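The other protein chains are all here in position, but one chain of the complex has been omitted.
Chain naming follows the written order as A, B and C, and within any one chain the residues start at number 1.
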Amino acid sequence: MIDPAMIQTPLTGIVPPMITPLRDRDALDLPGLERLIAHILDGGVSGLFILGTTGEGPGLSYRLRRELIDRTCRQVGGRVPVLVGITDTAMVEAVGLARHAANAGAAAVVAAPPYYLPGGQPELREYLGHLVRELPLPLFLYNMPALTKVPFDIETVRAAMDDSRVIGLKDSSGDMTYFQSAAELLPQRPDWTLLIGPEERLLDAVLAGGHGGVCGGANLFPALFVALYEACRAGDANRAFRMHAQMLRVSSSIYRVGRHPSAVIKGLKCALSITGICDDFMAEPFHRFREGERAVIAAHVVRLQAEIAALGV
Amino acid sequence: MIDPAMIQTPLTGIVPPMITPLRDRDALDLPGLERLIAHILDGGVSGLFILGTTGEGPGLSYRLRRELIDRTCRQVGGRVPVLVGITDTAMVEAVGLARHAANAGAAAVVAAPPYYLPGGQPELREYLGHLVRELPLPLFLYNMPALTKVPFDIETVRAAMDDSRVIGLKDSSGDMTYFQSAAELLPQRPDWTLLIGPEERLLDAVLAGGHGGVCGGANLFPALFVALYEACRAGDANRAFRMHAQMLRVSSSIYRVGRHPSAVIKGLKCALSITGICDDFMAEPFHRFREGERAVIAAHVVRLQAEIAALGV
Amino acid sequence: MIDPAMIQTPLTGIVPPMITPLRDRDALDLPGLERLIAHILDGGVSGLFILGTTGEGPGLSYRLRRELIDRTCRQVGGRVPVLVGITDTAMVEAVGLARHAANAGAAAVVAAPPYYLPGGQPELREYLGHLVRELPLPLFLYNMPALTKVPFDIETVRAAMDDSRVIGLKDSSGDMTYFQSAAELLPQRPDWTLLIGPEERLLDAVLAGGHGGVCGGANLFPALFVALYEACRAGDANRAFRMHAQMLRVSSSIYRVGRHPSAVIKGLKCALSITGICDDFMAEPFHRFREGERAVIAAHVVRLQAEIAALGV
Partner (left out) sequence: MIDPAMIQTPLTGIVPPMITPLRDRDALDLPGLERLIAHILDGGVSGLFILGTTGEGPGLSYRLRRELIDRTCRQVGGRVPVLVGITDTAMVEAVGLARHAANAGAAAVVAAPPYYLPGGQPELREYLGHLVRELPLPLFLYNMPALTKVPFDIETVRAAMDDSRVIGLKDSSGDMTYFQSAAELLPQRPDWTLLIGPEERLLDAVLAGGHGGVCGGANLFPALFVALYEACRAGDANRAFRMHAQMLRVSSSIYRVGRHPSAVIKGLKCALSITGICDDFMAEPFHRFREGERAVIAAHVVRLQAEIAALGV
């Protein structure tokens, strides 16, 4: 049933967590979506992760999620693997989405722990066992304790590695001690993929043995993140250094105009709207930046584009 | 469209957050559900709240949630108002569930803040404005910061009281300073209902001006909670005292056999299974108590039943 | 060396955590201190706890702490036991203060976990073992996780009960499940004293088997808290009820004028200043309420005094 051949394992490089272009609460911005996918793939990324946190997955109706899966898989057309977030409080809905993703041609699904009432680690281990039995696609674990209240403990990750249908971990905890521990498990599964969430830690993560990053900023500047990753892997420290410093200038400007946890997504959507790629409508309870904030983002975008062009990326 | 006549406002007394009897991941325990509703209504409660935290609402498929709404409303048949939890990360799904509830004959819906990526208070105020415009039933706010990461701040509650379609607040924060502040807002809305979540605080809450409680233990011993509430309201301190002490013996035994946040629901379901009312299957990632824990709960149930009988409840 | 005869065990009733009257950063308000001690003892309390959180213990110089111990013990003159807070990040300083307290005639000392770098439970158990060996007075444990970052786990309390030199627990966690567990340990040490911190939980705590409370409000209205405690113990539910409701009116007014964790101490000191008992100077980094807040407190005090007089306390 599962055809892991669709993903070359381990999956290395940049796998952007795609924002979801919306024109209304329950309507995709279709031309924007097409432009965004084309823009990201042009940057040389290794995969596309939809319906994650950055993709506002849990904030979208299931109907819209299915439509997004269909359209994205169709446009990507197998050029890179599409990973689909199925994190849900109800396992039945997670499985339903995974089946839809398999039919649409996605390569894998991604799941964080159920995030309303937090389970203990033994419960999460059992949950993963039940879940993979029902899944028609291989599974990436998604460690995101700030939003799910509970992590996948390292011991839970280690136990999950015994099941070949679980094929990797995306760690968005920001805790590099955890990441390092996860990297130390790699020898037991040569096909396992270990990706870092926070892009500010991409350089560290690759140095520590990780395979790449799920970097939100790659929605906007995909080539920059690909260049940073490749310089790290090639051991071109000077270049990696410059790309890292440039990446810090993105995150310390675009992501910090708002003050809430939603500031990163708002900043990215606003910048993508300014560059003419897609609409910046956000799913409730969030709303797009207003004029004042938009002007600040616009100034940042102009400056960042010039800096990145000067880097020859 | 909205017929608030179905709820006598303010709603006073005990409104149990009904557990959801399951026989499998996506199947109701139908005879158990019938027995449970009958058992609770026999206790003299003032309403029934389904699909809340205790009801494992977010852990159930939308199909099963709709079936539960239908069956519960049909069996209750208007004897007491049925309140339906619609808390969701996606507003479209919350509205869909509310429409189903309205068609089924529910009296009101109950919503906590979207609980994946937490919004700020201005965003929550705007969210509530958008939500009530789409709702066919009056709305209770549900303050549950431990699980939604963000509270409805008192100022947000105060602002929501300006809209007559929002008719009350269930506070499960356990923060009696917050509850007291909420009680101080009551003069501006004589029809507003203020209910307390944690049953250990019911006595305090009524003394502080609250209208009653959404007490999980009332699934098991509804008459005890009704008696406690009525003694408080009647000023029969001796009786209230004895009922309060008895209630503490329930929560300090049944709820403390497990060690995780799910221990309360597990304990309640296990006790209801022991008393022959319904199955104790739990939605993933949780599972029912195993033999050792079940034996402990069984001993507690026998003792508690004897104690409560001796109180003449 | 230890003369436990000074404390009748278990110690029952109200043991106010005395605020420390200051006239400057490092100077006691001496006439205020005399009036305050007299005022509290007149209320019928069972003991006096100095240099706790409410007493701003950690914020005072060691010189001033020693002076306060001396003056308090001298004025109390054995009428009730004086308990002295010795919580410290440095064990040498805690022991030094305990020796001073013993020489001054204190009855016991009170220690929370070292509160800078938090220890694990095995470390805390070992710490308690080392500490009691050096102490010339019996020890009360002080559970205050909000400020020490780490609790004394129930298992740590149970282990400490094996040492007769540890004679009780003051629980300020506000977690009634923890308190109930602590109460369940009482049969193994008939001389053990279990006291509750948050006064809003005094009634619950006595119902649950506790021996009394360390109630900050008893600085201001000692007789009210003594009456509440005695009504609970006498089983006079009607009276306990009225006292409890009155106590809630104190805490929901005096303690809520400020917005920070220091609001309780500020409110108490301000009210004591308004009633002419002592100065409201506070140790850094805190400062007394300013005019606007003082006027609010003054209005509360007038109203509360009338209400309490009407209760015949």
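The rule we apply is simple: a residue touches a chain if its C-beta (ideal position, glycine included) is under 8 Å from a C-beta of that chain, and two chains touch if they have at least 3 such contacts.
Everything numeric here is computed off the predicted structure, so don't read it as measured data.
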item	value
Contact list for the unshown chain, restricted to visible chains	A, C
Selected residue (touches chain absent from view) among C:L124, C:L194 or C:V257	C:L124
Contact with the hidden chain (one of C:R74, C:H287 or C:R303)	C:H287
Where the missing chain touches subunit C, by residue	25-26, 53, 56, 58-64, 89-93, 96, 113-120, 123-124, 126-127, 130-131, 147, 149, 259-262, 265, 283-287
Sites on subunit A contacted by the missing partner chain, in the whole complex	176-177, 180-181, 200, 204, 207-208, 237-238, 240-242, 244-245, 248, 252, 256
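Note that in this section only the chains that are shown with their structure count from here on.
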item	value
Touching subunit A and also subunit B, the following chains	none
Magnitude of the superposing rotation for subunit A and subunit C (Cα, nearest 5°)	180
Distance between the centres, which are taken as Cα means, of subunit C and subunit B, whole angstrom	36
Intercentroid distance (Cα basis), subunit C paired with subunit A, Å	51
